Each structure stands twice: as C-alpha cells, then as structure tokens.
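The block underneath contains the structure these notes are about, expressed in structure tokens.
A protein chain is absent from this complex, but the other protein chains hold their places.
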Amino acid sequence: MSTLVDDPRIMEFDVRTDEMLINMGPQHPSTHGVLRLVLRTDGEVVSEVTPQIGYLHRSAEKIGENLVPRQWIPYTDRMDYLAAMNMNLGWALVIEKLMRYEPPEKGRHLRVIIAELGRIASHLVAMGTYGLDLGTFSPFLYAFREREKILDLFEEVCGARLTYSYITVGGVTADFPSGWLQKCEAFLDQLVPVIDEYHALLTTNAIFIKRTASIGTMSPEMAIDYGCSGPVLRGSGVDHDLRRDGEDIYTAMYDGYAFEVVAEKDGHYPRDHQYPAVPHEARLGDSWHRFYVRMLEVIQSMDLIRQGIDRYSLATDGHGEPMKLTQKLPKGEAYLETEAPRGQMGFYVVSDGNAIPWRARARSSSFSNLWITGQLCRGCLIADIPSIVGSLDVVMGEIDR
Amino acid sequence: MGEAIYWPSFFFLLFAAVACAFAVAVLLATNIVRMAFYLVVSLSATAGLFFLAGAEFVGAMQLMIYVGGTMVLLIFGVMLTSQERFVEMKTWSGDWVFAFLIGAMLLMILIPAAFSVPQWSGLDRAEVASVSEVNMATPLGMGLLGVRVDQLDRPHQPDVAAQPDGAESQKEPARQVPIQPGYLLLFEIVSVHLLVVLVGAAYLARARRAN
Partner (left out) sequence: MALYLSNFMWSWLAYTIAALVHVVLILSLVAGGALLFIWLERKISGRIQDRLGPTRVGGKFGWLQTLADGLKLLTKEDLMPEGADRMLFRLAPYISFAASLAAYIAIPFAGGAYLLGAAPWVAQHVNVGVFFVLAVLGLEVFGTILAGYSSASKWSLFGAMREAAQVVSYEVPLGMCVVVPVLIAGSMDLSLIGDRQAGLFTNWLIFHDPFTFIAFWVYLTCATASVNRAPFDLAEAESELVAGFHTEYSGLRWSFFFMAEYGSMLSVSLLAVILFLGAWHGPLPIATWLGLTAEHGAIAMNLGKLLGLINLLLKAVVGVSVMIWVRWTLPRLRIDQVITTCLKYCTPIAAGMLLGATLWQYQFPSRSFFGLTEVPQAVYHLREGPQQAVQNSGSSPESREGTDVPEDEIATVNHPARRGGQVSASDTIPQESIARLR
C-alpha cells in the first residue's frame, strides 16, 4: 500500500539523490479534473504514486441532511457529472426502497432507456478522454459528436444537457415527448457503424495496443480486494454486474431484459456483435481490457435500449408521479448500490421520520477504483500513468462529492 | 569600386573574436550549463571560421560532432549526474596558475608552428579567393580509399606508360591505377574500436539491480 503524504516537502528531503518528487495535478491536462498524483520518480520510472483528493469537495452529503430527497437530486447530478442520469437513479431508488414504493411499468422501462443512454454517453467520454491521455485528439471529438446527440435527446426530455435532475423519487419529471422514441432509434442505428470507426481508430490501432496492452495489469483478486467495480472489475474478468447480481429492487428494473454481463469467461467475451478480437499482447486485467469492456458495454446498452423501447411502447400505465416535497419519510435506514457507468454507486439514507433525511451518504465507485493506482503504477513509466489512470476512468466530482 | 571593407577578413575577425570571447566566458562562468552554452557558441564560431576558409566539410563536421553531439551528451551527463539544480563550479587559485602555465605553453608552441608553414603566409587576396573553389570534401574520402589526391595531376602513371597499347589505356585510364590499400580499413577498425569502448563503458556504468 502506498502511504499518504501530508507534506510533500518533508518527503523531498528524505528522497535518495537520484529520485525526483513530482506533482501531477491538480492542474494537469490528463488528470481528469482536479486529481493530484504525487509521483516519486527515478528518471522516467515511477517508483510510487500517491493520489491526493479533496480539491472538489462541496459537502454535498452534509447538504443532503438539510434538504428533502427530491431537492437533493440536483446535488447527485454533480457527483458523476458525466453520468448524471445514473446518479439521479441511484438516489431515487434508495428513497423508493426506504418508502417501499414500486414505480409503474412504463416508468421502469423509461428509466432503463435513460440510464442506458447515460451509460453510453459516459463511456463515450471515457473513450474520448482516454484517447487524449494517449496523445491522440481526434477520437475525443468523434466521441463528443455522438455524445452531443445523446445530450440532444436528453435535452428534449428534460431541458438540460449536463445536470438533468430528470429521474426523481417516484418516477421521472416528465414523460418522453412525442416522436422521441423514433429519434432515439435513429440515433442507435447510426451509432452502429460509428463504433466500428472507434475500433479502427483506437481499439485495434497498433500504437494504442502498444500503449495499453499489459499496462496496469490487475488480477481479479486484486480488483476485488481493492473494492473495484464496474468496467474496472469486469476488465479483470470478474463476472459481476449489479444489473444482474444486485438487490431485487434494482434488478427488478431489468426484469425480463436479455443481456449478458461483459466479462471475459474462459478466454472469450460474450459475442452478440461483430467486434475486434483481443490482441495477443493484451493480458486480462490490463488497460486495454478495461477499455474494451467499456466499448462492449456501449453495444450492450444499445441492445438494452432497443428492448426498453419495445417494452415502453407496449406499456399502458403512467411513468410515475414524483414524490411530494412535504411527504414524510418512514423511520429507518436504507442502502442500495446501483450499476453506474463507473461502477457500483451506493447511496445510504437514514430517516428519523421527517421529510428531511437524518443522514445522506454516497459510496463512490471512482474512489475505490482510483485507489488502486498506487499499486498499479509502481514501477511504470511516467507515460503509463495517464494510460492507467485514464483506463480507470475516475470522475473527481464523485470522489470528492 | 571602393574596397572599403574586405569581407573575408571582417568575418574572420568577427568569428575569431566571438570564439575567443566565449572561450574566456567558459573559463569565467561558474554555472556548468552556462559554461556548456558558452562552449557551444565558441565552437560554432570556430565552425564559422572553417566555412569561411572554404573547408565546408570540416565546418559541418565541427557543427555535428562538437556542437551537436558532444554538447548534447555533455548536457545530458550534467543533467543525469547533478544533484542540485544549478551546479556551481569554483576554480581554485592554484588551478588558475596551472591553467595559465599550460595554456601559455600551448600557445607558445602553436603560434610559431602556425607561422612556420610557408604556404600559410604571404598569400594575396586573389589566391585566397581561389582557395574556396578547390576545397572539397572529395579528397578526404578519396584519401580514405587510398587515392593520393595530391599526385593525381602527374602526367603519366608509370604502369600506364608501360602498356604496349597506349590508345586503349587512354580509353580506360582508371583501370590501370594500382589499387592502394588506403586508410579506410584502419579508419573502420578505429571506429569499431571506439564503439566497443562506448558499449563497454555503458555496460560498466549501468545501474545494478538487486535481482
């Protein structure tokens, strides 16, 4: 385990003569926001990496003790701001669990469609910024071009493009506008060939493979020990996805949907789509696999959305009424983890019977995923650090809250 | 019209002044990177002198090997070995005395040596102007191959004259030149030797890891 450094100046005095102590961040182009990595390097070789967090702390959890659950929804938007829909969903579900409320059928499929669109949007950013980390700019803009289309769809349903506050306790703020589903399907149709472009530009690119294959290899045991989740965990070949393995109140949402968890089993990924083969340089659990899992999850999410659209069209009941602001919460506590794009996002709420929760907490997947960098980056080169940290795809807003 | 300024002399003096001034600056500087920088300027000015003399090959060589290669390696070495950011070097007064003695002795040898070469003195400007036309790199390469450049303008090769059919030998005169050993092989041996030394030095200096 890497040790926490309180004052880097103290460290600088006891480093050996040929070592250098470098601050990577919080103002650094490749640290995805305000992450600060303290590197101890011997030339280009990194001997120790210590992540320093807290530069984006906004006391969101404390604020949650002073707001009713629906008022706290905008604060969850700003946790993982790249997948705000999934954050909304996590908080909404935990309150619904506390209240033992079940959303209507139509609202359930609507949430699936929105959550999976959010996952695609998030993974597109992960892909594009990973390209940036490796020094290629163009995939980033290709990714954002498609993400913008998703944001257009989101804008139509809720009026916002980044912080939606759309999924809320009890349902969603508004139903889909008319014609939205056709637009959504059209988007999915045109995304299929674009994904092949991404594969050509990054996944199968010789330099990309050189930069990612066998870099930052994480064994399944290590990934579990560090509490990693999401694509980071599945990239190590652990077959675990809360949409299938989670609590009933969450898996009920995906009840009846056909999907296979994207994780390598017996040397193979589930193949429901044409995508490139694993290069021979790649080892299970390396940066390349983590990237690849995300790319496959985009295809998986597209499939889920298509299923959701079919089911949504068949459903006849409403999309669910948002909970009243003055409604009192039942006394007790509830904790629920959902499968956000970056991993298991947990929300915890304790209520003393008032409308305002007594305690609101969030468990961030990025936090656990980030903390393994100290282990993964030991002995790597400086250039591998963006390659590893980028493949973990952390969002500081979620870690610092 | 007017010959107010004789340009070759002007540039010679300019380059020579720069070379000397920065050579002195190397001595006076205490910061090792600045020393390296001054040395580069001094060596570049020397390269300029070579170009001025029409020895373009030597000038380019000077730029490439001394200014380019050696200085980069020197800086590299300084950066790799220095433990503080800006390394300061102080010269002891005893060292100054020794340096002056040795420098003065070298100068005393070099100056008479330079003036003792008869070809280097008494040239008029027309002769100087013609120098740059004949100084090409080719003789150097040919010399390495064993061709005596300085003897090529001899009217008859002995063995050519010995040939019974003079007309045929005129068509292919070059075939008759006996192949001389040249210096290329020796040159190669020396360079390979240097390479071996470099590899050996790198091997000896490499960091030893525990496992």
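Annotations
All chains are identified by letter, namely A and B, in their written order; residue positions are counted from 1 within each chain.
To be clear about the criterion, contacts are C-beta pairs under 8 Å (C-beta built on N, C-alpha and C of every residue); 3 or more make two chains touch, one makes a residue touch a chain.
In this text, all values refer to a predicted model and were calculated from it rather than measured experimentally.
Counted over the whole complex, the shown chains touched by the missing one are A, B. From the set A:188, A:222, A:284 or A:381, the residue in touch with the chain omitted from the display is A:381, counting the whole complex.
Of the residues in chain B, those that touch the hidden partner chain are 1-5, 7, 31, 33-34, 37, 40, 51, 56-57, 59-61, 63-64, 67-69, 71-73, 75-76, 79, 85-86, 130, 133-134, 136-139, 142, 145, 147, 149, 152-153, 155-156, 170-175, 177, 179. Those residues of chain A that touch the chain absent from the view are 20, 22, 28-30, 43-44, 131-138, 141-142, 145, 201-202, 205, 207-208, 210-211, 381-386.
Everything that follows uses one rule, which is that only the chains that are shown with their structure count from here on.
A straight line joining the Cα centres of chain A and chain B is 63 Å long.
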